[in-house]
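All protein chains of the complex are present and in place, except for one that has been dropped.
A, B and C are the chain letters, set down in written order, and residue numbers restart from 1 in every chain.
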Amino acid sequence: MGMGKLISLAEAVRRFSWDGMQYASGAALPVGSDAVVFGRELVRQGRRDLHAVFHASSQQLNLLAAAGAVAKVECGFSGLEVFGFANGLRRAVETGRLLLEDYSNLAMALRFLGGALNWPFVPATTNIGSDLQYRSAFSGEGRPKIPPVRDPFSGREIGAFSPLRPDVAAIHVTLADVAGNAIMLGTEWSRFELSRAAKRVVVIADAIVDQDCMRQFPNLVRIPDIIVEAVVHWPFAAWPQASPGMYDVDEEHMVLMNKALATDEGTASYLQTYVRGYQDLDGYLDMIGRNRVEVLSRSETSFLVDPFRRWIVPPEHLAGLRGEAA
Amino acid sequence: MGMGKLISLAEAVRRFSWDGMQYASGAALPVGSDAVVFGRELVRQGRRDLHAVFHASSQQLNLLAAAGAVAKVECGFSGLEVFGFANGLRRAVETGRLLLEDYSNLAMALRFLGGALNWPFVPATTNIGSDLQYRSAFSGEGRPKIPPVRDPFSGREIGAFSPLRPDVAAIHVTLADVAGNAIMLGTEWSRFELSRAAKRVVVIADAIVDQDCMRQFPNLVRIPDIIVEAVVHWPFAAWPQASPGMYDVDEEHMVLMNKALATDEGTASYLQTYVRGYQDLDGYLDMIGRNRVEVLSRSETSFLVDPFRRWIVPPEHLAGLRGEAA
Amino acid sequence: MSAAGYSRQEMMAIATGREIKDGELAIFGVGLSMLAGYFAKEHHAPNVRAMTEGGVFGATPVGGLPWGIECNRISANATSFTNALDALGFLVASGRCDVGIIGAAQVDRFGNVNTTGIWEGEIGADYRPPKTRLPGAGGANDIACGAKRTVIMVTHEPKRFAERVTYLTSPGYLDGGDSRDRFGFQGGGPSAIVTTLGILRPHPDTREFWLDSWYPFSSADEIRANTGWDLKAFDHAREVTEPSLAELAALRRVDQTGALRKEK
Partner (left out) sequence: MSAAGYSRQEMMAIATGREIKDGELAIFGVGLSMLAGYFAKEHHAPNVRAMTEGGVFGATPVGGLPWGIECNRISANATSFTNALDALGFLVASGRCDVGIIGAAQVDRFGNVNTTGIWEGEIGADYRPPKTRLPGAGGANDIACGAKRTVIMVTHEPKRFAERVTYLTSPGYLDGGDSRDRFGFQGGGPSAIVTTLGILRPHPDTREFWLDSWYPFSSADEIRANTGWDLKAFDHAREVTEPSLAELAALRRVDQTGALRKEK
């Protein structure tokens, strides 16, 4: 297939990341779909000084912050839901190592929408009148955060959000073909808008499917190949978070990871074991534990993938589809 | 099922339309998905003075204009693509009987988006600098059409679209359950945004499916039941236009219909035969012609419906699901 | 668990759930607010039209409390998945949503909520790092601005009930009176603060939160002692009706993992 964009995770990070870039990922809530493994690879390759733009926090952002890879963050939610505060992120903010600019979850979706449309600003009818409008962690940069704008019809004043156009977005999807057409199962959060707002898009797919799957379900292909630079195949890419249809949250590792990231020593140990502790996909699944992989795969949501299983390309056939092999 | 909202077409028009209302439909291009049959019923029930808001024209708008049911229109495209000018609409505009306010196709989508968000205005980076901005068929109403607004970040001037919040939207969908969850096959145009912008939504479905279909494919359910007032089952609801997966464009009738609507006599004759010429769904399909129904159903796109066929409720089982029967 | 056979948190969840009416369009956050919402659906509001911030529609959580609002436990039986723009924008910020339940780390006399951070003293004019960073706004700011009314659920402790929040994450009535009006929010503001000790409601004119009711196991005095402003009481203030057996049974069917039964 001439349009093949399937490359390895390591290659994707080498080609589509650099120190200081504005990096977007996830766009999902803290326990759901996010390209967590892309963040692990960013740390493995030593990326620094990232300006992270996450719709909501996730273990990826928690890890990147703990590892000192991130200088600035913009997000709508910085916790881990019932798993509590994101300790790596929290520590980096409290010590002043990292500047976190706060918005709401709708604001982040709208800022991606505005970036996708390339608007100069986005109308804000929420976030105004609160400290989300009045306080800015980036105030030193001299750019207003949510300045007022006047509705020309009624004359009333609302706010204006700044649109986001991240340099690179690593987007977790459930299924992709090698050309980059992608299907997300579960809520999209703002992955649809983000995929258009970002200057470059890399999709990280739990499974690769034949393009016939996309032609059978074109309405599910919310990320078309024409906007995708590269496709990475990586099962359990969102681990320890969930991927609806594919696997459940690994509750035990969620707790272990967040506890580790609460201290420098814990972080060092976590990086050693869970970030540098594998060489390839096989090693990664060994690290999670084959038994746990099987248990997490027995999700109540598994039936959501059933209609697509016949098109999933067996892992042993994927090597031949790799773009870089040529 | 307690949440059943399935009612007859006649009942839907009785309950969800009135003279002078702002009525939105279709949101599809002229040969595609549109609730054309809802427009036929509006004419049958003698609705007048409608303010029609159509993303793009269609044979429905062509018919409503020809029948004198519409006083004002806002739309992005007023032709019938390769079938030429929409003669009913064209005549109504040229004689001054109907005021047509022009926007572009993106503008209409954005105005629905703005209505869905309940924004006071929507940033306009297209339509500005052209007569779409400078000329208004509604200038007598004293409200600016696309006034300027200044970007508070850069200081540069762009335009502002007025959001749309139609009183009622009749939205054509491929599949719906009786609670109102709906699946559209083919491009959505702006039906997603319209379904949120409208104050009341009636979905007109080519087929009714069991709710299990929605639970198997929740990502395809872009119109959830919680925003739907009523569901109408009407096969060939978009005829003579196409419904991807269900039936092709009836090219012969597209030409016949548009030719008829080019004159008063032709319109009268068309109304007699094709608007008042049936009593119920059976009569409607007879009117189209059972043979033609079969031919049009043999679409190159039929395979798009295959994954959902097992959940389609046979017509003979639908009577028991009707909300009004109780 | 109290001698009454239910915990303070269970009482709070039930009192919150009673605020939800059948048929309403409602948005629930994660954790306790979701339990309160699904309790209402289970008990007296079977037709409540519930959604999550991410656009999960038609679902009832399976296997206990979801760990997050995008969790597989709430994705296993949804009828529709859309996105955040839809749920928080089209349906909430727009003013279409009837009621939202939000939590608070800190709440003040005008129902303003802080979930962003705790600073020592005033923050001051320029940015400085918080002593304790909290999870931020999430969708709560959008719900506080857009939902027709909000219910704030919060553990009743003096440190949480401040004269003025240090950081105003989600607007209540701002400075009270009509000060909220000038922002043109579609939503009407908080109709109640439901706590582990009782219920506060806004005075119709000043918008200051006054004591509306206490629980069988608490008292007006206990509530005043745990509130950081000079709490006034409505003339009609009274004791809340004790949870019925049916209510408790419904709540515990929803709270399968017993998250609320652990006394805090």
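Heads up, the rule we're going with is that a residue touches a chain if its C-beta (ideal position, glycine included) is under 8 Å from a C-beta of that chain, and two chains touch if they have at least 3 such contacts.
Note that this is a predicted model, so its numbers are computed, not measured.
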### Message
If I'm reading the header right, one chain is hidden. Which shown chains does it touch across the whole complex?
### Response
A, B
### Full-complex contact with the absent chain, from B:Gly129, B:Gly142 or B:Pro314
B:Gly129
### Contact with the hidden chain (one of A:Leu117, A:Leu132 or A:Ile146)
A:Leu117
### Query
Which of A:Arg222, A:Lys259 or A:Arg322 touches the chain that is not shown?
A:Arg222
### Message
So one chain is hidden, and I want to know which residue out of B:Gly32, B:Gly115 or B:Pro235 touches that hidden chain in the complete assembly.
### Response
B:Gly32
### Task
State which residues belonging to subunit B touch the missing partner chain.
28-33, 55-57, 75-83, 85-86, 89-90, 93-96, 99-100, 102-110, 113, 125-132, 135-137, 139-140, 156, 158, 185-193, 242, 244, 248-249, 251, 254, 299-301, 304
### Positions on subunit A where the hidden chain makes contact
2-3, 116-118, 120, 177, 179, 181, 193, 196, 211, 214-215, 218-219, 221-227
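Methods note: only the chains that are shown with their structure count from here on.
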## Note on the structure
Common contacts of subunit A and subunit B, by label, are C
### Query
Which chain has its C-alpha centre closest to the mean of all protein C-alpha atoms shown?
A
### Message
Can you work out the whole-Å distance between the CA centroids of subunit A and subunit B?
### Response
37
### Message
How many angstrom lie between the centres of subunit B and subunit C, each centre taken as the mean Cα position?
### Response
40
### Query
What positions in subunit C touch 2 or more of the other chains?
75, 81-82, 89, 93, 184, 186
### Summary
Residues in subunit A with touches to at least two other chains are numbered 125, 156, 158, 185-186, 188, 304
